[in-house]
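Note that one protein chain is taken out, while the other chains of the complex remain in position.
In order of appearance the chains are A, B and C, and numbering begins at 1 in each one.
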Amino acid sequence: MAQGNLKVIGELLAKHGILVAFIIFMIVFTVLNPRFITSDNVLGVVRSSAILGVMAIGVTFVVVSGNLDLSVGSMMSFSTIVVLDLHDKIGPILGIPVMFAMTMALGALIGFLVGYLKLNSLIVTLGMLSAIHGLTLTYSGGKNMDIADKDGTWFSIFGQGEILGLPVPILLFALLAAGLTLLLSKTPFGRKVYAVGGNGVAATFSGIPRARIVFYCYLISSFCVAVAGLIQASRSLGSQNTVGQGLELEVLAAVILGGASLLGGSGTIFKTVIGVLILGFIQNGLLLIGLEFYVQYIVTWVIIILAVWLDIAAKRGQLWSPIA
Amino acid sequence: MSDQKPVLTLKNIVKTFPGVIALNKVSLDILPGEVHALMGENGAGKSTLMKVLGGIYQPDEGQILVADKPTILRTPLEAKNKGIVFIHQELSLAEELSVAENIYMGELPLKSFGRVDWAKLYSDVDEILDRLNCGFKAQTIVGDLSIANKQMVEIARALTVDAKTVIFDEPTASLTDAEKIVLFDIIEDLKSRGVGIVYISHRMEEIFRISDRISVLRDGEYRGTLKTSETDHDELTKLMIGRSLEHTRPEESATKEEITLEVKNLSCGDLFKDVSFNVHAGEVVGFYGLVGAGRTELAETIFGMRRKTSGEIYLNGKHVEINSPADAINHGISLVPEDRKGQGLVLGMNCRENMTLPQIDDLTVGNLTAPAAEQDIFQKYKEKLEIKTPNWKQIVGNLSGGNQQKIVIGKWLSMHPNLLIVDEPTRGIDVGSKSEIHNLIRELAGQGYAVIVISSEMPEILSVSDRIVAMFHGEIMHTFTSDEVTEDKLVQAISGIYENDSAA
Amino acid sequence: MNLKKTLVVSTALATFAMAGAASAADFTIGITQNNVGVDSYQTTYEKAFIAAAEANDKVDAVVLDAGGDVARQIAQMEDLIQQKVDAIIIWPTNGQAVIPAVRKAFGAGIPVIVTNSNIAAEGAEFIASFSGPDNITQGSRSAEIMCDKFKEMGIEDEAQIVQISGQPGYTTAIERAAGFEDRLPEVCPNVTLMETQPGDWNREKSQQVMEAFLVKYDDIDGVYSGDDNMGVGALNAAKAADRADDIIFVGATNFAVGYEAMERGEYWGSIYQSPVDDAEAALKTAIDVLEGKDVPLLNYFDTPKITQDNMSEFDKPVF
Partner (left out) sequence: MMKRTIFAKHLRESAIWIFIALELAFFGIAGEFLSLSEGSFLAPDNMLLLIKQTVPLGIIALGMTIIMINGNIDLSVGPIFALCAIVLLDTMTWPIFAGLGDWVIPVSWTLAILVGSILGAINGLIVWKTGVDAFIVTLGSMLGYRGLVFLYNGEQPTYHLNWTLVDIAESTPLGIPLPILIFAGCIAFTWWLTKRTAHGRNAFAIGDNRTAAVNAGIRVGPHMVWNYVLIGFLVAVSSVTFYSASGSVNPNDGMLYELWIITAVVLGGTKLAGGRGSIIGTVGGVIAIQLMRKGLGHIGADTAMVNLVIGSILIVVLYIDRQLNRKGEQELKA
């Protein structure tokens, strides 16, 4: 029965569609430019995707819990600027924890507003996007922040160092991905995040403290932002106030590409990582075959729509929406 | 009646979905001026059939005849234009719009340039509302109405078009007995005007009260049509589930001495006031009342979902403060909520995950979840409650209503509560599952659980309860023992007119 | 930034004490900047401008920021016209889109001084003067710096370079790229410009672009970046790939990071452009116009070449 086949293919796509797309994509680009698949390039792409990836992992928690986070970009600028400033003022050993505390305080504020006060997360994080940008500008006085002694600091290890031949940003990315995969899919907390995102009311009726779970998700997200800020700061040892601008949408695009539903209750860290890598390789691949940078906008557009469309088409068993 | 031409005929309707035959050669004819009941267990194909009639699905095979003319219904609007009108079970209203706009949704009367003719709209609607004796106006915002009045708005919709066939899908699910009477009057009125009525319900007593003929579906197949006057409960049940049911009889009371729950002067704003009662171990206490009498709100307050404004709760003699469901669970209280899909289940999660959700913190090895421990619980209650699901991975949203409800019950039984509260345990559940759940509740009491059952169905309340608390306007009117209670007394009590001579 | 507030508050209080809302100074000059906060050049410019205005008793300043949004800038122009300031200084977000607004000010009799980045030729008749760097010359000079270095190294006939340009659509980015691309073949006809990609004035973006270049091209001898911020991003990428030693980096708008990289010998050269000079020149031009002095239409301030060889002649940039 043809419909039966469609269903099998549909289920396959629903489960592994993003992976299939990823593999096809890699093959096509390798044919177009063999350099694409060299270990140097792959490593380079993963390294430069690490910052986006670390943030996307955090945002996955927020999205699975049924909320949005549009403030991660401007929050990342904030943590980058703060840690660079503190590096010279109180030294990296003190500066890094202080930066984490400040960033996570912002995350806690958002978590409080969305979790405990039950305010709409889209608007809250939109407001925070603007407010945190203002905060960053006030903090830095609008100036670029740079570390004075760039060669003499060990601080560069997070962004530029290598351990066992692997760049540290990739290690941090992998470590965080592994740890948070464990947290999201193998612990009671993770289960509660899915429950809260899947049906917040039913979760509350099951004795799960919805507000606290949402709060923790934002805290995790801000922790990841702080890690991203650390990598960013260490990588360039200096930064502008707008370093993270626009990243919130790229992060969201990666999470959506990974198949998380914006309604909450679905999505995994692994799929988000694939989503991040796809975005990274698109950008890099198009650059390598010599296409103008703006072509990547159009390609990303098509890929996002196709990925999400095929995903829900597989779930409902028909390609076109049944809405009349 | 039999020589009349049917208003609507279905001939050998077949509808398949990938892997499933939802309807297999179903035939049906609806005569003018008759109430034709459609029965069947959940999953029997009733709703698919209705969607075919409503123009939402296209049948793969077979014919629909409207007034003997073959017809293709492509959209809901086409169905409506052919005089087929639905009264939906789940209220299908836009809360922010006026009553009039809801009643004429999709076909507002127009002037030039697509402008709405408000004057005509309001006067037409007010006329209909007068006919139905509604206490509200065309301009009233639907969100401000009570549930029963919202149902009236749904019904009023049927009267706006020249309806030939009106399909009622579980219309009494959220109505009280008094409101049902109004509904049945309306159905009579429609009948007398030659409208054919399809009436879908799980409630036998309603079916026998108002229907003329009954058609039964089972597993997507048509099982026959009976004249109501010539059949009885047993025959119908057999036809529906393929076997006969053991009748539920209240067993011997298992009530013990010790009091599990004692509630003293509990209030929550003006939802309910000064409520006092107790529940013994091994006892089933039924709470009966109109929608809005405060029963569900009372249960939610005991469970920590609402903040009480005054009063005390004692569990096993000890005063307890319950500020959240987590507190309630820690004190051994379980609540099977009223709204299964909205409050009871995370529909996107699988069976096992749903069942172990409240105790997931305890099912761990190290800090990680322990699938083996989860599986033990799932397996135990799957067998105990005879839950029909291929395996634990099944997404709960894909189960039938009865099995979903059993997942919720299993979830709370696995917590081994002192006190189990079940709110409308069988709403929207077919006859077979219904009696299983009733038996289960009695069985639990027999094992020493204290159970509170909230229900709007009188037979249900009468058959499972040891004592019955009648509530009216947020207050307890009277508590009946199973010996003294009669249907009359109960109806009076929940309408606030019971002579409260033996007040406790 | 607090400086300005103090200025505003103190001035306002002083004037309030004396004559209600009337101004005490001879001239009120309004300025609308492109996008303060996007980089420290603009921030330093804003501070320098406020400081210069504060130091000058004759001047009160109304300082506005368009946030990079052309619609907002036009609105600010209208506000300034409505407030009847004596002169308007504009740092255009878009060299053409502001022309009608400039014409409006011209029509209202308010002289307009364009700063930093000029408006298009059609607007020339409506402005009193342009004060700022000559971005085309800057581009040409960067080309010369790079070419001279290649000649010194003896690879002027084989060198291959890439360009990282500024934010697409911005006049400064376009002019610098044009100046560079026009001049390079004149001085070094055999140097190949392999590819140009935008780095959006953003160090991180530029670093990513450079990473891709490094994978794509085995032989890169030089990188021209639209400013030092991006240049340092490219340098970081090359350092990470261990190829920094083979590449000559030339930028523009010498930032502190670029200056430091030059001190370390990693970055070859740039164009020295001080936002303080830029701001002061703009204010001075405005005052000169208001005082009726003869002001040239194009009032460029000098932006000299800076390389590792002559950097000791320059102070380290403060931004």
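Annotations
Quick note on the criterion: contacts are C-beta pairs under 8 Å (C-beta built on N, C-alpha and C of every residue); 3 or more make two chains touch, one makes a residue touch a chain.
If you're wondering where the values come from, they're calculated on a predicted model, not measured in any experiment.
Here the chain not displayed is in touch, across the complete complex, with A, B, C. Here the missing chain is touched by one residue of A:29, A:173 or A:205, and it is A:205. Touch with the chain that is not drawn comes from one residue among B:101, B:170 or B:262, which is B:101. Only one of A:21, A:76 or A:129 touches the chain withheld from this view, namely A:129.
Interface residues of chain B facing the missing partner chain: 54, 56, 75-80, 86, 88, 90, 92-97, 101-102, 105-108, 110, 113-116, 268-271, 297, 300, 304-307, 309, 324, 343. The omitted chain makes contact with chain A at the following residues, 113, 117-120, 122-124, 126-138, 142, 200-201, 204-205, 210, 249, 252-253, 256, 262-263, 292-298, 300-302, 304-305, 308-309, 312-313, 316, 320-324. Touch with the hidden chain on the side of chain C covers residues 1, 4-5, 8-9, 11-13, 15-16, 20-23, 28, 36-37, 60-65, 67-72, 74-76, 78-79, 82-84, 93-101, 103-104, 120, 122, 165, 167-170, 173-174, 198.
Here is the rule we go by: only the chains that are shown with their structure count from here on.
Of all chains, the one whose CA centroid is most distant from that of chain A is B.
Rounded to a whole number, the gap between the C-alpha centres of chain B and chain C is 71 angstrom.
With centres taken as mean Cα positions, chain C sits 34 Å from chain A. Separating the CA-averaged centres of chain A and chain B is a span of 43 Å. Shared contact sites, meaning residues of chain C that touch two or more other chains, are absent. The residues of chain A lying in touch with chain B in their complex are 3-4, 6-7, 182, 186-188, 190-192, 194-195, 198-199, 201-209, 265-266, 317, 324.
Within the complex, the chain C residues that touch chain A are 1, 36-40, 42-44, 46, 195, 197-198, 202-204, 207-209, 211-212, 214-216, 229, 232-233, 236, 239-241, 255-257, 260, 264, 319. Those residues of chain A that touch chain C in the complex are listed here as 33, 35, 38, 40-41, 44, 48, 137-138, 141-144, 146, 150-151, 160, 232, 235-236, 238-243, 283-284, 287-288, 290, 293.
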